[in-house]
Structures are given as C-alpha cells and as structure tokens.
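I have a structure here, written as structure tokens, and I will follow up with some questions on it.
Missing here: one protein chain of the complex. Every other protein chain is in place.
Let's turn to chain A:
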Amino acid sequence: MSFLTRTGYSFAKNTILSTSLRSISTTKQLRLKELREHKEGSSLVVEGVTVPSPRTELLIRAVNHQENPHQCKDTCYMCALNLDVKHTDVLILSQFVRTDGCMLPRRITGLCQRQQKKIGKLVTMAQKAGLMINLTPAYCHKDPKKRYGFKKFNTYFDEKTIFMKRIPKPTDRFER
C-alpha cells in the first residue's frame, strides 16, 4: 500500500513540477570522487574529479570471501577475515574513520551490523585512550596529557566488555 501511495505521489509530483533533472542516468556516473578547489583569476573553481581508490592495491580479503562472496558463510569481510582486533590496533581502526575521527556509517564501511557495532566501540576506546589523537576535529587539543581532570591519565580498555550479552547471529534463527 505504501509503495502504491509513494509511486502515485512521485508521479503526481513529476507531472506538476517537471524539471530537467533525471534520476536515471544512461552512463556510469558513480565513481570515487575527490573535490578539488582552485582559483582561476578571480573565480573559484570547484570540480569533482574521479580518482582511483588508493586502497584497492593494498586490500586484504579472506580467500573464500573473495572467490564467491555471496555463497560465503560470513556475510561481511571482517567476519570472514576473523581478525582479533584490539583497540590498540590504530592502523586498522583508522581505516573506518573520517578525518575528524567519526565512525563511517554502515553504507560506506559495508560491514555487518555486529561488526559495525564492534568496530565503532573499538574506535571509541582508541579515541578515549588518546591513541588516534590526530584524527580529531580541528578545535581539539592534540595532546592527551593536557586533557581535563581524570582524562589526562592513561586508560586501557578490555575488549571483552564490548558484547556483554551473547547476541544470536542473524543466520541461526531459522536454521534447522
């Protein structure tokens, strides 16, 4: 029902407010882009340049996940890799993070729900321990020892505290 109303609404909207903007494109326009700004005389030019991903050459995938990702038992690449990631592994955790230290959303990381939650918590732990202090907003004081009160002392975290309850895996619900 909702689908029908939505299509009807969009059809009516398109007929009334017809614009030249098309949502369907015939060419492949989705590519990794980079915004570049430069000045030509007095005018500022902002252009989106398609760039190759800097990570594809260094990318690591589990063998069975790489060969047939749809038939693999593990739904996401982190589950298939089966890495024991600690909150001190900043070289791994910094890949899931924006330049201001925010966790990237799931539509970009492509993780399963459980892994996204786990990595997000590990990132929080690393940030609180002051291990990724260069990935913070610009207004942040970059030295963790100059933080206020109890935050200036070293803190470590136990990864066992991430999932205190046993969360059932999404696959074994209807399995017989």
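Note that contacts are C-beta pairs under 8 Å (C-beta built on N, C-alpha and C of every residue); 3 or more make two chains touch, one makes a residue touch a chain; residues count from 1.
We take it that contacts and distances are computed from a predicted model.
Of the names listed as "Methyltransferase-like protein 5", "Ubiquitin-related modifier 1 homolog", "Large ribosomal subunit protein uL13m" or "Elongator complex protein 6 isoform X1", the one that matches the UniProt record for the absent chain is "Large ribosomal subunit protein uL13m".
Remark: the omitted chain is touched by one listed residue; of A:40, A:84 or A:158 this is A:158.
The chain omitted from view is touched by exactly one of A:38, A:55, A:70 or A:146, namely A:55.
By the touch rule set out above, chain A reaches the unshown chain at residues 30-35, 48, 51, 53-56, 58-60, 77-78, 81, 83, 88, 90-92, 94-96, 98-99, 104, 107-110, 129-135, 142, 149-150, 153-158, 161.
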